[in-house]
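Of the protein chains in this complex, one is absent; all others appear in place.
Moving on, here comes chain A:
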Amino acid sequence: MKLLTLNFLTCAIKSCKSTPASFPLHPRDAELEIVEADLNILFLKNILPRLMWDELRVIGSELGLPELPSTPPTREDLVEPSTTAIAAPTSDGTRDAGEEEEEEIPTQTAKDLHRVLLETCIKEGKLVCGNCGHEYKVLEGVANFLLPGHLV
């Protein structure tokens, strides 16, 4: 399970939904794994404002990851300042294919964010609710959110 997902998952128990302590779920006895994925700069820009940054930092430190900056990056921090803006048209006047959709070059910040959110995964362990203490087991990266009937 990606840390991205953990930044959105809450305790499934109904009475926990309205209490702030049910988010984020806290990893316990977690075994981490890096699963490489293509960097998707447009996705990062899209998801950035939806992240709960402080909670991401908390989870990161609980997992013993290098400390994240105290404030989230901005969208501008994710792409290298444009260098192609002044590119001249080709001599025969045709536009080359790359020109229509200008390629955005990810910064180191974007790469770091990608690493944390989309490549750092919890492989085994538990996710624990800070409110009710319910433990969701994670096996082979798959968390079990099935609840016994009386907790629904």
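Methods note: a residue touches a chain if its C-beta (ideal position, glycine included) is under 8 Å from a C-beta of that chain, and two chains touch if they have at least 3 such contacts; residues count from 1.
The rule is simple: contacts and distances are computed from a predicted model.
S.K.: Missing chain's UniProt protein name, "Ubiquitin-like modifier-activating enzyme 5", "Cytoplasmic tRNA 2-thiolation protein 1", "S-adenosyl-L-methionine-dependent methyltransferase" or "Geranylgeranyl transferase type-2 subunit alpha"?
M.R.: When "Ubiquitin-like modifier-activating enzyme 5", "Cytoplasmic tRNA 2-thiolation protein 1", "S-adenosyl-L-methionine-dependent methyltransferase" or "Geranylgeranyl transferase type-2 subunit alpha" are compared with UniProt, the left-out chain turns out to be "S-adenosyl-L-methionine-dependent methyltransferase".
S.K.: Would you indicate which residue among A:9, A:32, A:63 or A:105 is in contact with the undisplayed chain?
M.R.: The missing chain is touched by A:9.
S.K.: Need a quick check: the contact residues on chain A for the chain that isn't drawn.
M.R.: 1-2, 4-5, 8-12, 14, 23, 37-38, 40, 42-43, 46-47, 50, 52, 118, 140-147, 149, 152
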